[in-house]
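Missing here: one protein chain of the complex. Every other protein chain is in place.
Residue numbering begins at 1 within each chain, and the chains themselves are lettered A, B and C in the order written.
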Amino acid sequence: MFNTIGHIFSLTTFGESHGAAVGGVIDGCPAGLDIDFEFIKSELRRRSCGGKATSSRKESDEVEFLSGVADGVTLGTPIAFMVRNTDCKSSDYDTLKNIFRPSHADYTYFVKYGVRDYRGGGRASGRILLPCVVAGAIAKQILALSGVSVSTNVTRIGERCSQCFSLSEIEEILLDVGAAGDTVGAEVSGVIHNVPQGIGEPVFHKFQAELASAMFSINAVKGFEYGEGFRAASMRGTECNDVFISNGDGGIDIATNHSGGIQGGITNGKDVTFKVAFKPIPSVMTEQDTVNTSGESVKIKIGGRHDICVVPRVLPIVEAMAAMVTLDFIMLKRTNRIV
Amino acid sequence: MFNTIGHIFSLTTFGESHGAAVGGVIDGCPAGLDIDFEFIKSELRRRSCGGKATSSRKESDEVEFLSGVADGVTLGTPIAFMVRNTDCKSSDYDTLKNIFRPSHADYTYFVKYGVRDYRGGGRASGRILLPCVVAGAIAKQILALSGVSVSTNVTRIGERCSQCFSLSEIEEILLDVGAAGDTVGAEVSGVIHNVPQGIGEPVFHKFQAELASAMFSINAVKGFEYGEGFRAASMRGTECNDVFISNGDGGIDIATNHSGGIQGGITNGKDVTFKVAFKPIPSVMTEQDTVNTSGESVKIKIGGRHDICVVPRVLPIVEAMAAMVTLDFIMLKRTNRIV
Amino acid sequence: MFNTIGHIFSLTTFGESHGAAVGGVIDGCPAGLDIDFEFIKSELRRRSCGGKATSSRKESDEVEFLSGVADGVTLGTPIAFMVRNTDCKSSDYDTLKNIFRPSHADYTYFVKYGVRDYRGGGRASGRILLPCVVAGAIAKQILALSGVSVSTNVTRIGERCSQCFSLSEIEEILLDVGAAGDTVGAEVSGVIHNVPQGIGEPVFHKFQAELASAMFSINAVKGFEYGEGFRAASMRGTECNDVFISNGDGGIDIATNHSGGIQGGITNGKDVTFKVAFKPIPSVMTEQDTVNTSGESVKIKIGGRHDICVVPRVLPIVEAMAAMVTLDFIMLKRTNRIV
Partner (left out) sequence: MFNTIGHIFSLTTFGESHGAAVGGVIDGCPAGLDIDFEFIKSELRRRSCGGKATSSRKESDEVEFLSGVADGVTLGTPIAFMVRNTDCKSSDYDTLKNIFRPSHADYTYFVKYGVRDYRGGGRASGRILLPCVVAGAIAKQILALSGVSVSTNVTRIGERCSQCFSLSEIEEILLDVGAAGDTVGAEVSGVIHNVPQGIGEPVFHKFQAELASAMFSINAVKGFEYGEGFRAASMRGTECNDVFISNGDGGIDIATNHSGGIQGGITNGKDVTFKVAFKPIPSVMTEQDTVNTSGESVKIKIGGRHDICVVPRVLPIVEAMAAMVTLDFIMLKRTNRIV
């Protein structure tokens, strides 16, 4: 339960950053899907290679499928897969053995579990979301068969915002921040295109609730909004409402999309639009105050390989989460008929 | 599953706005709790009586407990309760029988279920969250025994923001907005005080993910953030990090709380701080364009009784959600030991 | 979770024997079903009126629907219902206040919850399964639209067995047993007719596993088997195997049904056949040794109104459980397709 997302199309993940492997088990994937392994690889490359300004950990990220697939086609049985952790420099972390890094999960893991897996952050490492990218790629492939897709843009990096940053712009900003020994936050905007109408539940499993929950599963996420989001708090009803219009063919359309494609927890057929806010990566390269496990004040200067910002590498993860949630709701909706 | 929140301390709700009753079943509430019925009543009064600027529906909101309690003490068995819907003017809704109200859930319910329950919004009515207030009050009472509490403030109404609006200020703003036939959005800030360290799960059931999911179960919520929230996207690591400090007694403290009390999905012992953004209530009192169920363009002017803003009535609901999530995690954590 | 059965078509029940009411919340029932309330009543009558040899508690068992239904048609929202406990003679139980009845749940409830609800057995009373009959009747109605049905027979009462006892035979046996101040066990055989092929899961949620789990939710059940059941342990493979045969139309049939309609956890299209064994009702009318809550040896002679055997009243409960499990699996199977 604890490490599982989804009701019908579900993913259970496992693995620590510096253990033997990270991986997952996808349960509820329908039989008969001809898996596009190249697409999975390309999504993983988007996660691992973020350009010039990203962490230098060089993993091949070779996915091995352990079950659920024969001759490239899904069997309807659980799809287990894993990626070996081949480039673990645990020695990078030796100096952290008895120190809690500021704003990392070292301390909370220690109080929760009573044991310390200081090697690379245990399950708090960004690498732990790699299995979501694999499952998300399969979800995307299934969604594509119905014309549903997910796209994302970086719309803020620190104090700079844009409709859509290019990779070269992102690199430039991050190299600047990195040169100052610092890290920076970011905002990602996403769209789920061509979502079927009528998915999502009315009270406790609203489409936006599950989408939010999935996004908050991503490291460093501090905020989630959909449609007008926090801006809606400043608006009047007459400016925020989306009026229905006749589409001329006896059908119904919606003139605007302040609602972000969802009303009462249920999709209305417009694109689902959302934003996710990320805090700066806490591994700054300047010296910080902290304490050790004995409670004594010490200084820390974090080595190892760390990104300056979650973007651009987080984009395929955001998309994967949105894809899994959407597919799960589509499958759930099929149960809702009498005969 | 669809209408249930929580893993151990769980609530299943039922009821439509203009059906016979709304209510819920609390499962997993420990035996032996001497329920404070007066406190439940006072919480319900906070929800029903929002002051001069709120809807005039006068329900007594008398809770009847159907099970799980004997002589005022919980038995450990499911606690079912209900509140009769005594003041249903379904006739208020007769004009809406074949019309989809803009930015309401009328349309999405229709496409999802294929049937129309136009009387007062079905399960999309704010009244549907009344059972959460009852369960939340019981959760609050249990949390209080461990010193944990939840508080909320209104920090924005439309274009006006404040550290903490007073009820009279809120009323004044809302009467102004209502006089213009309009409605307005708002932002609520919440704090969970004295949360135990080490609750929450590391990947898919992070404390913030379940809290977000619970908040997005509330009508009109468009955004959720915790700690620095969306502001974190504009920050540098060196300003957003919370450094650990020695508390002088060999213990560990955290100097600041940009993190909002959570790291890696797990509470760190600082207060959990969060904000929830609400859109304006869509039932504006001015004429709007829309379509009817035949897809023809029509005008609509919504009658009936409607609030101008979700605040102040939504405050006990936000608190109830936070209390249920916190209690559920506290109970879950108890399972995590070998002997 | 604790008091819920089912994944998609689910039932959460509440109520103690001598509390205010017993009832349930059905979640996941599709919208648009024209509920046959007379059928529900007739099923409840089968449960309450077992003939001359059954308990004299005279409840009207009037079901009140609190939500999920408008104008007799399901809305797709949770269907809550309750039956008031109108004929509670708690005084019958005063003598039991400090005594544990042999082979009742008094003692285990006490050790589990630390509180004592001695009035009529709390949730261990047979009355607690009344909500299953209501939900089962709705499940049966939905199944009937696809030609699926459930039937049961009494095939053993104590030392006497039969292909199918008539009600008058049952009464005669039970009156004899009752005249001796004793109670007696029984065995019920059930058939799920016309089950669709291919429902059930391959490992942990096999059709037989969920069916068994549902049956063991019924009070006094001590054994469950399907197909050849325990007899299969005595058989050779060559006599127990079901061979496939051509049905002459290019289709496939199965010559025998030793398997009871299930292979590898998944239905094969033959009728699902099963048996359920019930122990004697523990409330014998003769004096028994026991202890009181202080651990002192005492004698007990149980008064109150008690049946002599679970049959015939348990038959609609067995059928209700089978119907709910079957419907839930049918709904789950719909999720299993790519587009």
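In this section, a residue touches a chain if its C-beta (ideal position, glycine included) is under 8 Å from a C-beta of that chain, and two chains touch if they have at least 3 such contacts.
These numbers come from a predicted model, not from an experiment.
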Of B:G15, B:G28, B:G50 or B:P280, the residue in touch with the unshown chain: B:G28
Residue, one of C:E43, C:D61 or C:E210, that touches the chain absent here: C:E210
Selected residue (touches chain absent from view) among C:S48, C:T77 or C:T267: C:T267
Contact footprint on chain A, counting only the chain that is left out: 1-4, 7-8, 10, 12-16, 19-23, 25, 27-28, 31-32, 64-70, 73, 75-80, 82, 112-115, 117, 119, 122-123
In chain C, positions touching the absent partner: 1-5, 7, 13, 100, 102-105, 107-109, 111-113, 122-124, 128, 156, 158-159, 177, 182-187, 197-206, 208-210, 212-214, 216-217, 219, 221-238, 240-247, 249-252, 255, 258-260, 262-269, 277-284, 286, 288-291, 294-297, 333, 336
Residues of chain B in contact with the chain not shown: 8, 28, 30-33, 76-77, 142, 145-146, 202, 331-332, 334-339
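We take it that only the chains that are shown with their structure count from here on.
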Which two chains share the largest set of C-beta contact pairs: A-B
Identity of the chain that, by mean CA position, is farthest from chain C: A
Intercentroid distance (Cα basis), chain C paired with chain A, Å: 44
Cα-centroid distance, chain B relative to chain C, in whole angstrom: 37
Between chain B and chain A, distance of the C-alpha-averaged centres to the nearest whole Å: 25
Residue list for chain B, restricted to those that touch at least two other chains: 1-4, 7, 13, 112-113, 122-123
